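Shown here: the complex without one of its protein chains, the others still in place.
When the chains are written out, they are named A and B in that same order, and each has its own residue count from 1.
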Amino acid sequence: MIQRQNDKPLRVEVWRGTANGHFQRFDVPRRENQTVLDVVTEIQRAQDATLSYRFACRVGMCGSCAMVVNGRPRWTCRTRVAAVVGDGDALKLEPLRNFTVVKDLAVDMVAFFDKWRDAKGYFESGPQPAEDFAVVPPASPQRQAANEGIECIGCGVCYSACDVVAWDKDYLGPSALNRAWTLVNDVRDQAQAARMQAVSQGSGCLACHTHMSCTNFCPKHIAPTYAIAGLKRAMMRRALGGEA
Amino acid sequence: MSAKLFIAQRLSAFVLAFAVAIHLATILYAVRGGLTAAEVLGRTRGNGIFLAIYVVFVIAVAVHAPIGLRNVLREWTAWRGRSLDVALALFALLLLALGLRAAFAVYAV
Partner (left out) sequence: MMRASHRQPGFVAATLHRLSGIALAIFLPLHFLALGTALRGADALDSFFTATNTPLVKAAECGLVLALTVHMTLGLRLLAIEFFAVRERTLAVVSACLAVTFAAGLIFALNVH
């Protein structure tokens, strides 16, 4: 890593502790093409080995390094410092909101993934799985709808950005509902009635207020808001007598 | 929010989309040159079509508004449960009664 000359060091405020904690200030040298994750790693290796954070792939594949960077949830590995601080030198790093903080920048993802389960966000082959491959035409509307949401890697950025999650702890959240919508559009799936029931309860898709934060912040450019709108339509069709 | 309430609120919203558009146009038209009761009532009384529109409007409002308030109260306050539902059902009835009375006062007779 090449240190940039003539640059003032970054002033980094890092959350320390759990729900009760404080910000700790670190000065970190600026470097060429430095990402926010590089900054966190440098702090942990060179200044304070007790700093806890989570990462794995460093290249936007795994979704484990998401944090709130200067007020906005992001993947730290795919966020260049220069893009966040602009002309300034202040960086503020917090753990994802709406999650239980384990320590410092690491959060507990259990409640988040429990909601995937509660939304029946998994494929159900039924009591008698098909013997042969299903033929799903790539151009069919269902396949297209599923394609739009299928790339979610469960990083929790949308869940952290969602106000409805903050207001209603039981709200299934954009990620789980998006996953459910991809499965509603999976023509092979055998648990559609149960899934629609799961996502139609009080803290399911109906609770979404279309704030669009999930859609605006998703690093994969998925639009959970529109997936949730799809669930609302499917729920309406079922409730008004038609089959979804 | 339960599915039934959600559907009731969205369906009433469709009705209101038309009703409010008509109502706004009426307001912006009627208000020109000031309001006098004789002028307003002369135009409205005995107008069966508008009476029908406003009766539908009032019914849609009486469905729509209490459900919306219920969501707001449940998200922004600690009030929920049966007392909330009863209070909002009474609010719906109040809107319905006062609204129908007003519609008849202005458009019927």
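Note that a contact is a pair of C-beta atoms (placed from the backbone, for glycine too) under 8 Å apart; a residue touches a chain by one contact, two chains touch by 3 or more.
Note that the structure is predicted; figures quoted are calculated from it, not measured.
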In chain A, positions touching the absent partner: 71-73, 161-163, 209-213, 216-217, 223, 225-226, 229-230, 232-233, 236
Hidden partner interface residues of chain B, rising order: 10, 13-14, 16-17, 20-21, 23-24, 27-28, 31-38, 40-41, 61, 65-66, 68-69, 72, 94-95, 98-99, 101-106
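Methods note: only the chains that are shown with their structure count from here on.
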Whole-Å gap separating chain A and chain B, where each centre is the average of the chain's CA atoms: 40
Sites on chain A touched by chain B in the complex: 167-168, 200, 202, 206-207, 232, 235-236, 239-240
For the chain B and chain A complex, residues of the former touching the latter: 1-4, 6-7, 10, 75-76
